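All remarks here apply to the structure that follows.
A protein chain is absent from this complex, but the other protein chains hold their places.
Think of it as A, B and C in the order they're written, each chain with its own count starting at 1.
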Amino acid sequence: MDYVYGPGKNHLFVPGPVNIPEPVIRAMNRNNEDYRSPAIPAMTKTLLEDVKKIFKTTTGTPFMIPTTGTGAWESALTNTLSPGDRIVSFLIGQFSLLWIDQQQRLKFNVDVVESEWGQGANLDILAEKLAADHSHTIKAICIVHNETATGVTNNLATVRKLLDHYSHPALLLVDGVSSICALDFRMDEWGVDVALTGSQKALSLPTGIGIVCASPKALEASKSAKSVRVFFDWNDYLKFYKMGTFWPYTPSIQLLYGLRAALDLIFEEGLDNVIARHSRLGTATRLAVEAWGLKNCTQKEEWYSDTVTAVLVPPYIDSAEIVKRAWKRYNLSLGLGLNKVAGKVFRIGHLGNLNELQLLGCLAGVEMILKDVGYPVKLGSGVAAACAYLQNNIPMITSRV
Amino acid sequence: MDYVYGPGKNHLFVPGPVNIPEPVIRAMNRNNEDYRSPAIPAMTKTLLEDVKKIFKTTTGTPFMIPTTGTGAWESALTNTLSPGDRIVSFLIGQFSLLWIDQQQRLKFNVDVVESEWGQGANLDILAEKLAADHSHTIKAICIVHNETATGVTNNLATVRKLLDHYSHPALLLVDGVSSICALDFRMDEWGVDVALTGSQKALSLPTGIGIVCASPKALEASKSAKSVRVFFDWNDYLKFYKMGTFWPYTPSIQLLYGLRAALDLIFEEGLDNVIARHSRLGTATRLAVEAWGLKNCTQKEEWYSDTVTAVLVPPYIDSAEIVKRAWKRYNLSLGLGLNKVAGKVFRIGHLGNLNELQLLGCLAGVEMILKDVGYPVKLGSGVAAACAYLQNNIPMITSRV
Amino acid sequence: MDYVYGPGKNHLFVPGPVNIPEPVIRAMNRNNEDYRSPAIPAMTKTLLEDVKKIFKTTTGTPFMIPTTGTGAWESALTNTLSPGDRIVSFLIGQFSLLWIDQQQRLKFNVDVVESEWGQGANLDILAEKLAADHSHTIKAICIVHNETATGVTNNLATVRKLLDHYSHPALLLVDGVSSICALDFRMDEWGVDVALTGSQKALSLPTGIGIVCASPKALEASKSAKSVRVFFDWNDYLKFYKMGTFWPYTPSIQLLYGLRAALDLIFEEGLDNVIARHSRLGTATRLAVEAWGLKNCTQKEEWYSDTVTAVLVPPYIDSAEIVKRAWKRYNLSLGLGLNKVAGKVFRIGHLGNLNELQLLGCLAGVEMILKDVGYPVKLGSGVAAACAYLQNNIPMITSRV
Partner (left out) sequence: MDYVYGPGKNHLFVPGPVNIPEPVIRAMNRNNEDYRSPAIPAMTKTLLEDVKKIFKTTTGTPFMIPTTGTGAWESALTNTLSPGDRIVSFLIGQFSLLWIDQQQRLKFNVDVVESEWGQGANLDILAEKLAADHSHTIKAICIVHNETATGVTNNLATVRKLLDHYSHPALLLVDGVSSICALDFRMDEWGVDVALTGSQKALSLPTGIGIVCASPKALEASKSAKSVRVFFDWNDYLKFYKMGTFWPYTPSIQLLYGLRAALDLIFEEGLDNVIARHSRLGTATRLAVEAWGLKNCTQKEEWYSDTVTAVLVPPYIDSAEIVKRAWKRYNLSLGLGLNKVAGKVFRIGHLGNLNELQLLGCLAGVEMILKDVGYPVKLGSGVAAACAYLQNNIPMITSRV
């Protein structure tokens, strides 16, 4: 049953959930199993080891929680902080906004640093706040690595530098939902204390696992954190880790096998090659946008995102109309503009298990839609610009050489 | 990849996760989709309507939360109660124990009514407490409909009668994880205020949806409940229900299609026929246990469960050995005894999309295992007793007549 | 297991086997069944009725044989002809060549009418032969509707007109392997006596069913045809059709369910809309080829094929290198040039369940490859030409309006 069948493949270019590769769909095509048999713990053990690699951590402790990114946020916060704790949080788009809303509802004292949507986190203000915080009232810095609503990537290395510069002990909590496994992310090197992602993003799985990784410092903090928590409590996991059964409650058997297959594909391609592929896809998309004569919502090159591009449309066009037409005429799924940028941007998600020709099909589609809605695009211009770059940069497929 | 391949089908008789029917596996065999396109809300709308039928409610409001049963518990509690609220909760086995643990960690004032494991909730004590509670300090009664650890089904109709008798306004919160869609459950008729189940139980799906259904009274209570909650907050859902987009965060596309298929199968068979089938499976299992000369962990017939049977083994046998052998020699998955009954019982789950011949294969296997571990069973005896009953009671398959 | 994994989707543009739509993959994702139960005959009955629609026949009798196109050819010939029979057959490319080879090995007296590869069947010579054949020694005309090797579509209406003009009773046997369900094909109107196709072509299924449809005249001929046949014998099928069990030997359960789903999709889209979609894809491809400054192997517009385009490359380029690079660098599968046109053409298959954005991704890929191999293509030129046409011609998706 499909509600709205269209011929051919759906071209899925929302920034999540993303395309699932066939080997992963196959791996999940299975009956349930007893998760208390020796098989599931054995597999879980390999997953916990391997999942650390995508965070680039050797010292972190991962938790694969049956939840979404929103739940992963909650797990990161409630396990490390106590109600009333002061935290610095950056508002730069819809997803950082939602996280801040959560932080406030969880009763933290949130010191919001706002930027114009399209800009990155204002780290100058962070520097000021850290400099001023001699008594270390700031317990955590919460930052979205990649703001999915605007296509802005924040510079985490600089955040770490600032914390180090001021010898500030605040925890560094990072939403890596639309970055980890696609953008350069280095948990250990950057001293990230909690990093998190969701299975339906760059891992290219269905929704259903919120992966949270805690540094030793974060684990230590969890011992005294007073936020009320049960379902999201790391302690329950740690207890079962010790017993070797791993699961305080029932995991999705299918997602575990799916994650196994997804990690295998990532390691076969090579995590750095995966990241390089995302860089190619991001660059190609931006070149197309430029060729179309349109502006990137992201205001400076330093914040360009390699996983999602938010494209500003001229004021006489409603970007929601572009998204609607994409779906109704071209079987193409694009991302809407959200909240402050609703109607003003449409988004091209270019993350996950995706290759260049898939993106080019999408870009060709966008050109036709732009024409549909009255924008005087030169057909072929974006594809030409993207191809000119890609033809010089796509590597041979290793397994086929 | 399978960690521990064995020839033929795995015989899955743990009381969850349970066997997924082929049409449901097929329905989930798909790529991701944009959950913000018109297709997913349209499907969600039908799901929310149809899911009410399995709760037998017309006035309830369902929430399909991307979580497990443990998360569904948390959602039920935090949306209706405030820290410090007095609740009466029945401890009759491992799962009621875990729920009580959660209640305590969520800072409620839990008035625990304990029974011997193998007995049902002590409703006489409930009556006493209700009688004594003139000032209505009891805010909620928390009860597990079917305790999965001991195979005990509580009488919810009596709970409602007591509440009505004493005109007590306490909310009635019910864990229906191993009952709903398999046992007779009547949310509206029994005045249940919050009922919940998990997708991997009688619905016969993978783990991943905690379905929580709230009565109008529970929704009203949620307006003043002070428990801190974000991920599990019903309000976020209600806001999106109003907008017609339904999802405050990303659902699993695959599970939505799977739920659609699962409900279609249940309605095709007829919910009452599904319940009757579980009654046949439960009866047949108990007849086998009796024929083997073994005892049911459940001490009285009134508490017999039609979804899981916990079988007591003689003191000279370790029930864990039975479970281990089942898996290692017969490709049969049985449930372990948990906590107080560890080593003393093994459990046969007979819920979900399961038919009589599947159960008979399991029962034949159990007979051989009993012999393996030194119990002097008469081979064939349990199967004979079950068959004698089933041969008189299995209906023709409607679609094939 | 995949032998040669590459990131993202494989872009499958060989002219068969073609892309299978997800609903069809799902429908085939199942265990075996007893093909003698009432279920399979019931489904087979609907398939036989519905399969006639894709041949546009009401009087034909279809046979769904567990074989390939080659087997379907053999079935068409051996059931209608006797060794030594004179048949006229057109050699215009590799697949007509192979069919002629089969005809000769089956001991028919084959009167071969050869055209240059890239031209259609020479119907003037057919006219001459028919005119001269007063004694009706010609028992059959064998013609490939669409020559997959060169992308040439023959004019069957004209063949029928000639036969009628000369009142010639020869049977008209048509290979519709790469045409039926994609090109305009009218069995009854054009008086085709045997038409055939394979499941892996425009039906968008796996290989495994050769579908052969026989006119009443062909069935009559089969009664006296002396060619030895057993596996391919229509009589065995007819016997089982009469009994209502339909299958003289075991069919593939999975392909039957797959065919059911494939036909459902075709009827949902509308067969004429499917054909119109192929026309758009064919036109768009030809416009791209022209924009690249390359030549179509097909020499005249009247023969242009809407299911496959064979593109001539300049003499200094080896077309096999293009196909190799497509696969090794871009995860794109193109068709090789075969036999006489090996090295000279590469082929773009644009048939089956395929949409415009998929094709545009392919065309963008071809442009990059052309550049890779030293052809001075203007990047974006083909895509631009295709888009200019498509943007004016793609209809809205009916189910989504």
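As a convention for this text, a contact is a pair of C-beta atoms (placed from the backbone, for glycine too) under 8 Å apart; a residue touches a chain by one contact, two chains touch by 3 or more.
Everything numeric in this text was worked out from a predicted model, so none of it was measured.
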Hidden-chain contact residue, picked from the options C:N10, C:T80, C:S222 or C:T307: C:N10
Chain C residues that touch the omitted chain in the full complex: 1-4, 10, 12, 14, 16-20, 25, 27-39, 42-43, 66-71, 73-74, 83, 101-102, 105-107, 198, 200, 206-208, 227-233, 248-255, 257, 260-261, 327, 333, 335-336
Touch list for chain B against the chain that is not drawn: 2-9, 11, 19, 21-23, 29, 265, 268-269, 274, 277, 327-332, 353-362, 364-365, 367-368, 371-372, 378-381, 383-388, 390-391, 394-397, 399-401
Touch list for chain A against the chain that is not drawn: 22, 25-27, 29-31, 38, 400
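The rule is simple: only the chains that are shown with their structure count from here on.
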Centroid spacing, where centroids are CA-atom means, of chain B and chain C in whole angstrom: 53
Residue list for chain A, restricted to those that touch at least two other chains: 2-4, 19, 29, 327
